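Note that this is a trimmed complex: some chains were dropped, and none of the rest were shifted.
Labels A and B are assigned to the chains in the order they are written; within every chain, residues are numbered from 1.
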Amino acid sequence: MVVSMGVTVTTPVYEGPFDLLLDLILREEVELYEVSLLTIVDAYLEELENMQEYDLELATEFLLIASILVELKTRRLLPSSNKIDPDDEYGLWEERDLLLAKLVECKTFKEAASQLRALSQTASLSWPRRAGLEDAFLSLTPDLLEGVSKEDLREACLRAMAPRPSIHVNVEHIAPIKATVVEAVTKLLEEVPKTGVVSFKHLTKGLTDRIEIVVKFLAILELYKQGVLEIDQIDSFGEISVSWCPEAELSDMDLLDIYEG
Amino acid sequence: MSEKKAKLQKVSGVEAEADIRRAIEAILMVAIDPVSPSVLAQLFEVPVDEIEQICDSMVDHYGQEQSGFMLVHIGGGYRFQSNPEQAQWVERFVLEGQSRKLTAAAMETLAIVAYKQPISRAQISAIRGVDVEGVMRNLQQRGLIDEVSRDVGPGNAVLYGTTQEFLERMGINSTTDLPPLGEFVPGPEVVEALERSLRVVPDEVTISSNEEG
């Protein structure tokens, strides 16, 4: 996902991962454990398409949510072992409680933020007097440039003109990204035609990082959107099966372009 | 009252409260930022609480005057401002609009800083669930937040707090004037809805356990 820097889009709908989660949960009354990830991902991809410009920050925020969801659902989506470790189960509950606490906290500050906005809107109806000193008093003011050297001035100018790093998009908070969607797409294109129908579980075998699983999942979705792959999930929490779509004639480079565009 | 007057006369040479009022009015006319009671107290050599008393009665006085301006206690000091009722006219006169609006993300981050200060960037990230570096920088550049101290713990993380500018933008005198955070905690029905949506379906756990056995 190479995206030119400095492109930031504020969308009225999503501002953070928990917001997104809140929106999806509250607005669509989504039962997190009953809905397939696909629904959420689809809603998100749709949102992306509606955006004027691709927003990497939003995309990475989404990856974060997706990774949380995947982790929460991992045991169902990927019943890699029939045995359920009681510790794992306990861990799942703990995680759920943590997520709930975070959602409640997030909602609290969302409300607080809207209150602050209301306060600042009221305050903005009143302008302060800023006329400052009358001419008669100006001679009294101290020499503001006392002790300021030419070099100080130069440094201040350079400081002011330095590119502001705030525009950079930081994806580090997700995890050091070892896997990329492009890579995953490439791999899938090699793998799936050979294997025929294959389970998501199989495709993600050996992946330990949740982010890698998310990336693989997004890659499958992307190929699904392009009509290259077919996805089937019979039960809500059933196995996802992935198969090659015989009619597909999309070149690899086209697909890479999608992610580099 | 006569005792206080005598004291004022003696200490500062200012004849009476009315004189202090006039002097404060003149000073507020030329000041660019809110003038704190302590600055005035020093200037007139009068206890701060007396200054505050005088200023507060001035706030009331201008409030009753029904004039186009008012005196407000804001950002830890006093200043003259236009009456909000005249906003439509002032708006048309002042070419430059108020500073640009904050995004929802910025506002939320600002709220967290306001209520949890002093707070580190990592702590805010943990609450918002995303990295807040860009947003924090933006807020700092706008002068709404600033580094206030360092964490004593390992790493000595920079701790942030809100600024005087923040108070002025919110139209309040101090962060204690903010409505208590408890007012914003979602009601039980919302919490319940969230909880329900996160509920692990018991059936499945059962099935899985059966499989195990």
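By definition in this document, contacts are C-beta pairs under 8 Å (C-beta built on N, C-alpha and C of every residue); 3 or more make two chains touch, one makes a residue touch a chain.
Quick caveat, the model's predicted, so the values are computed rather than measured.
Displayed chains are single representatives of each kind; full-complex composition is A x1, B x2.
By definition in this document, only the chains that are shown with their structure count from here on.
Mean C-alpha positions place chain A and chain B at a centre distance of 31 Å.
The part of chain A that touches chain B in the complex is made up of residues 10, 15-19, 22, 25-26, 29-34, 57, 61, 64, 75-76, 79, 82-84, 89, 92-93, 96, 99-100, 102-117, 119-120, 122-134, 137, 164-170, 172-173, 237.
Residues 28-32, 69-70, 72, 79-84, 87, 90, 94, 98, 102-105, 107-108, 110-112, 114-115, 125, 127-131, 133-135, 137-138, 141, 168-172, 178-179, 181, 183-186, 190-191, 193-201, 204-205, 208-209, 211-212 of chain B are the ones touching chain A in the complex.
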